[in-house]
Each structure stands twice: as structure tokens, then as C-alpha cells.
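Let's turn to chain A:
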Amino acid sequence: MVETQYYIALAAILFSIGAVGFLTRRSAIQMFLCVELMLNAANLALVAFSRAWGDLLAQSAVFIILTLAAAEVAIGLGIIVAIFKKRPTTNVDVLSSLKG
Partner candidate 1 sequence: MIHLIIFIPLLFALIGLFLRGQARASISIFAALASFALTAVVWIAKIDTVYRTPWIPGAGIFYSVTFDGPSLLLALVATLMTSITLIYFSNRKDSQQAEGMYPLALAMLTGLLGIFAARDLILFYVFFEATLVPSLFMLGLYGRKNRVRALTKMALYTIFGGLLMLVSIIATKLYSNSPSFDFLELFGRTSQLDLETQTWLFLGFVAAFAVKLPLFPLHNWLPDFHAENHSSGVADVMGTLYKVGGYGLFRFALPLFPAAAQNLQWVFMFLAAFTALYGAWIAFSSKDFKRLLAYAGLSHMGLVALGMFSLNPIGMAGALFLLAFQGVYSSALFLIVGMLEERLNKDVQNEKTTSQALEIGHVRGLAASAPAFAGVALVLWFASIGVPGLAGFIGEFSVFLGAYQANPWATALAVSTVIASAAFALTAYQRTWLEETTTTIPELNARDWFVLVPILAVTVFFGVFSGSALKLLEPSVQAVAGLLGGK
Partner candidate 2 sequence: MDFNHNLFALMPVLPLLGWLVLIVWGKNMKEPTPGILASSLVFLSFVLAVVGFVQVSPMKEPLLNTLRWDFLPMWVSDAKGVLVSKPLQFGFALDHLSSIMTLIITGIGFLIHVFAIGYMHGDKGFSRFFAYLNFFIAMMLILVLADSYPVLFIGWEGVGVASYLLIGFWYTDVKNSDAARKAFIVNRIGDAFLMLGMFLLFMTFHTLNIHEINSSFGSVVIPNVTTISTGIAFGSPPLELAALFLLLGAAGKSAQLPLSTWLPDAMAGPTPVSALIHAATMVTAGVYLVARSHGIFANAPGASSWVMWIGALTAVYGALSAIAQTDIKKILAYSTVSQLGYMFIAVGSGAYWVGIFHVATHAFFKALLFLSSGSVIHAVGGEQDVRQMGGLREKLPTTHIVSLIGTLAIAGIIPLAGFFSKDAILSSVFTSPFGGDFSGYAIWAIGLIVAFLTAGYMWRWYSLVFLGTYRGHAHPHESSSVMTVPLWILAALSVVGGFIGLPHFLGKNVNWLEGFLEEAAPNALGFHEIPLWGELILIALALAAAVGGILFSRWIIARDGVNSAGWIATRFGNASRKALFVDQTYDIAVSAPAKFISEQLELADTHGLDRGIGALANGTAEAGASLSVWQSGFVRAYAIAVLLGTAILVGYLALRSFA
């Protein structure tokens, strides 16, 4: 059986990739993918801990997160498409009309 710490390490690596990607990329779609990556890193950690502790609660939580994430992806992509229809770009640095 693979030790829990490997799963955690993998999750950490995935999360870091996602975080760095989110910070460096300008395309909204790429940033979106990075967010998903971070989310799933967290899911992986949850499942790993769940197995380690023998508690199924975390696994069921992951299921909920997965369904929610699916909905979120649909909405998020919808928003991006809507923005792209109105504006010529998905570059987030240009999209700053919510500035306070």
C-alpha cells in the first residue's frame, strides 16, 4: 500500500502548479484550469486522509465537491464565453471594470 505521505506530496505539487499557474497566466481559461487543479489537489488530500483515518465522511465530502465543481465549471465557462462575446479578449488584466 502506498503511504499517505506520497499522496499528500502529490497533492501539494498539484496545488503549487495550480497556484503558480493562476498567478502567471493571463488567459481566463488557463486560470480557470489552474483553479480546477488546486481544487482537485485538495480533493486528493481529502481522499488520502480519509483512507488514512478510515473515515468515510471526507470521501462523501469529496463527492459533493466534485458535483459542485462540475456545476461551477459550467457556470464559470459560461461567464467566460459571455465575456468573450462582449469583449475581444479573455485577458484578465484588461478585464478590470470591477475596480472599486
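The rule is short, and it goes like this: a contact is a pair of C-beta atoms (placed from the backbone, for glycine too) under 8 Å apart; a residue touches a chain by one contact, two chains touch by 3 or more; residues count from 1.
A quick word on the picks: all candidates are chains of the complex that A comes from, given by their letters.
Since the structure is predicted, the reported quantities are computational estimates derived from the model, not experimental observations.
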{"item": "Pick from 1 or 2, the complex member that touches chain A", "value": "2"}
{"item": "Candidate 2-facing residues of chain A, complex", "value": "19, 22-23, 31, 92-93, 95-100"}
